[in-house]
Every structure is written in structure tokens, then in C-alpha cells.
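Quick one: this structure, given as C-alpha cells, is what I'll be asking you about.
Of the protein chains in this complex, all but one are displayed in their positions.
After this line comes subunit A, so read on.
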Amino acid sequence: MNKIALSIVTLSLVVALGIIFSWGSEGRAGGSAGGAAQNVETREGVQYITINARGGYSPRVSYAKADIPTKLIVKTNGTYDCSAALVIRALGFQKILSPTGEEIIDIGTPKAGAPLQGLCSMGMYSFLVNFK
């Protein structure tokens, strides 16, 4: 077969793969700060950040306030995929969450500029919480 045609196909597939991998991780660089606020609320002096876990974590990037006691709520709803196997290295937290429920994780009083990262055990899903 024609090598030129095949190399064009190859190139376009590489581009397609590149798009698949970068699409959805745009939040890392800065992301949509506007939409991210909805998952953070403060009740009785404690800040709660809610992350939904199923087929990945949403929102991928959250923004919360630093220097107040904070808890992370990870919600599962029929979650059997990797996102149920949650690892937060900074806290030494490793747990396989129950398929449906809420996991409340105390993250103490976070400092500004020290983002918190959660991953699934296989490493292909992640979320990030920025504190400022």
C-alpha cells in the first residue's frame, strides 16, 4: 500500500490520541474558577469540599479557602471503577470506598499554595483541590 497514505493516517491517529488525552485535563492549568465554587461550602466554621467519584472525579479542580478546618466529602453512587479506590498521598489516605455512600476525610487546616491531590489507585483518574 501507499506509504504516504499510511503515514498520513498514522499522523492523524497520533493527533486524535493527543486530543483524547489532553481533552478534559485542561483544568490543570487554571481551569474554570467560576464553576468550581459550587462544590465548596462552609458550615459551622468547617469548610466542606464535595467530590463525586464515578468514572473519574468531578470536579477535577476545586478551589477552597486556606487556613480554616476543612473536610473532604467523596461521594460514590454505584461506583465500582477505579475512582472508588481512592489514594490521597499527602494524607496517607488509601481506601476502597463503598460503592454507594459518602466518605468524609478530615484534611485538617490546609495552607495556601499546597494543593491536595487525590488519585485512583491505578493512577488514571485524579482530582486537585487548590487552597488560597
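One rule holds for everything that comes next: a residue touches a chain if its C-beta (ideal position, glycine included) is under 8 Å from a C-beta of that chain, and two chains touch if they have at least 3 such contacts; residues count from 1.
Heads up, the rule we're going with is that contacts and distances are computed from a predicted model.
Asks: Using the UniProt record as the reference, specify the protein name of the hidden chain from among "ABC-2 type transport system ATP-binding protein", "HMA domain-containing protein", "Na+/H+ antiporter subunit A" or "Branched-chain amino acid ABC transporter permease".
Replies: Spelling it out: the chain absent from the display is recorded in UniProt as "HMA domain-containing protein".
Asks: Using the document's definition of touch, tell me which of A:Ser22, A:Thr42 or A:Thr109 contacts the absent chain.
Replies: In the full complex, the listed residue that touches the missing chain is A:Ser22.
Asks: Quick one: say which of A:Leu6, A:Ile68 or A:Ala112 touches the chain that got left out.
Replies: Of the candidates A:Leu6, A:Ile68 or A:Ala112, A:Leu6 is in touch with the missing chain.
Asks: Touching the missing chain, which residues of subunit A?
Replies: 1, 3, 6-7, 9-10, 13-14, 16-17, 20-25, 54-56, 60, 77-85, 87, 89, 94, 96, 98-100, 117, 119-126
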